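Our next item is chain A:
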Amino acid sequence: MVQTMDNTMGFPILSVLIFLPLAGAALILLMNRANDKAIRVVSLSVSIATFIVSLSLFTGFDKTTHLMQFVERYEWIPSLNMSYYLGLDGISVLFVLLSTLVTILCVLISWESIRTKTKEFFISLLVMEGAMIGVFCSLDFMLFYIFWEAMLIPMYLLIGVWGGPNRVYAAVKFFLYTLVGSVLMLVGIIVLYFYAGRTFDILELMTKAYPYKMQLMLFWAFFAAFAVKVPMFPVHTWLPDAHTEAPTAGSVILAAVLIKMGAYGFLRFSMPLLPDASRAMTPVMLTLSVIAIIYGGIICLAQTDLKRLIAYSSVSHMGFVTLGIFALNTQGVEGGILQMLNHGVVTGALFLSVGVIYDRTHTRVIADYGGVASVMPIYASLFMVFTFASVGLPATNGFIGEFLILLGGFKANQWAGVLAASGIIIGAGYMLWLYQRVFFMETSPKVAGLQDMNMRELLTLLPMVVLVFWIGIYPNVFLSFMHPSVQHLLERVNGGSAPAVAANIATQILR
Partner candidate 1 sequence: MNSYALIPFLPLAAFVINILFGRRYLKENAHWVSILAVAASWVLAVSALVDVAGGNKINFDLYTWMLSGGFKVSVGFLIDQLTVVMLIVVTTCSTLIHIYSVGYMHGDSGYYRFFSYLSLFTFSMLMLVMANNFLQLYFGWEGVGLCSYFLIGYYFNKKSASDAGKKAFIVNRFGDFGFGIGIFVVFLTFGTVYYEPVFSQAAGLAGATYNFLGYDVHLMTLIALLLFCGSIGKSAQMPLHVWLPDAMEGPTPVSALIHAATMVTAGVFLVARCSPIFSLSDTALMVVALTGAITSLFAATIGLVQNDLKRIIAYSTVSQLGYMFLACGVGAYTAGIFHLYTHAFFKALLFLCAGSVMHAMGGELDIQKMGNLKKYMPVTYMTMLIASFSISGIPGLAGFFSKDEILWMAYAGESPVGKFVWAIGTVVAFLTAFYSFRLIFLTFHGKFRGTHEQEHHLHESPKSMTIPLMILCVGAVAAGWVGIPALIGENIGVHNYIAEFMKPVLGHPEGHGTHGEEMMVMLISIAVGLSGIGLAYFMYIVRPELPERLTQQFRAVHRVLFNKYYVDELYSFIIVRPAIWTAKNVLIGITDARIIEALVNGVPNAIGALSSGLRKVQTGIMQHYATIMATGILIFVAIMLMR
Partner candidate 2 sequence: MVPLHWYLTLSAAVFMIGMFGFLTRRNIIIMFMSLELMLNAVNISLVSFSHYLQDMRGHILVFFVITVAAAEAAIGLAIIITLFRNKQTAHVDEMNEMKG
Partner candidate 3 sequence: MLQQLFFGYYAFIIIGLSLLVVTRKNPGHSVMWMLLLFFHIAGLYLFLNAEFIAAIQVIVYAGAILVLFLFVVLLLNLREEIALRQTVGSWPVAFFMCAILFVAVTAALGAYVQGPVGGYSIDVIQNETHAKALGKLLYTEYLFPFEIASLILLVAVVGAVVLAKRKLRS
């Protein structure tokens, strides 16, 4: 068995994190559906309790080691050598925190906007939280797969039941896209299981060497699952529909956590399990990333729908993430992980913000807005913060991530770095244009007389503002979580004998 660290002090913290929301969901299940208020209060307190528990990960995490921490392991199905195996390292720990935080905000933002089937809504939300945390904690491939699939169902319901007018189409599309991908991943998992001598233990699988041909095939099998989730360029079309139709909380979870799992999958599985294939496929991945950045950006320039624009901007931003990850150097990977976090914060916050105004106007058409800054100054300033974080202005979190990614990307492949950097010009273009059309210019009749944000909404957005500046001004707090893990990962990926890495124009020669 691979060495791990046990710093739980006997307290099964990860299991608590996974099952506390589920227990909350069960509690709500038993409650009277007429009592909306109690249901909200219970889900809020459960999510806050989960968050508080998760904070102990932040403080208790040992930043000096790449080993898995907070490990729990129990036999589950011994005949198949499947176990209930949980643990965190520097790559995953921050996402657990992000998930628990975002859930609180989702409960808060849905406080008044969800009026039908409140009970089921909050059950779905909490089940979702449990599954998300499970995905990030699993160290057993089957357990991972189960959580991975389990996430689909509540998300499908969130979109399909509480979504906009075209919700069923969007929900089915979302479901099918992700399902097709994950089925291929399942095949990959089973192949690995038999090849490595019947084990689902991810850490153990990582110690084995696999033949190059097999790695290549597995890489694409995993790619199908992860690229759809990210979403990378050719398989991104579910995202705009899902985001646009989902209720605010659904969009937020989708943007903040769900699509991170694709990139997380690349980091956790594709790269350490299939190092040779990952290295060989770098040019392809970089190309797809750059296409996503530019393509997603340009397409934003023609959007007329508020949420759709932000959704396409996600395609562009996630392009940065995959670019960083497949730069396969420290700056790129760390920037990529940080950018995943940033994107969760910023795009999540943007969707929350859109939810705030959508609750008032019930329109997503950009042309219906205008001059919001004069009627809702506080809201406008917060939205401004997120806009500039999304644009990647220094002192906001977006800058740190994008800069490290571009630096890493440029190091790995100059063309990729240069082309991706042009994405930040386009990014400024569409975000400022959006901001101008919504907040500036003459006050549109549809927004005249709107109330500025109330305390609840302010409290929903404030944590995100704090994170934007915290990561922007003092990113080392977050970067320091990753150093050993990323180092370890890169040693695994870049070490060992490799087949000739395809057309790497990256090598910069200094003569």
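A few points about this structure:
Rule of thumb we're sticking to: a contact is a pair of C-beta atoms (placed from the backbone, for glycine too) under 8 Å apart; a residue touches a chain by one contact, two chains touch by 3 or more; residues count from 1.
Here is how the candidates were picked: all candidates are chains of the complex that A comes from, given by their letters.
Predicted model only: the values in this text are computed from it and were never measured.
Listed candidates 1, 2 or 3 all sit in this complex, but the one touching chain A is 1. Interface residues of chain A, counted against candidate 1 in their complex, comprise 176-177, 234-237, 295, 298-302, 329-331, 334-335, 371, 373-374, 377, 381, 388, 393-395, 399-400, 403-404, 406-407, 410-411, 414-415, 417-418, 421-422, 424-426, 428-429, 432-433, 436, 439-443, 473-476, 479-480, 483, 505, 508-511.
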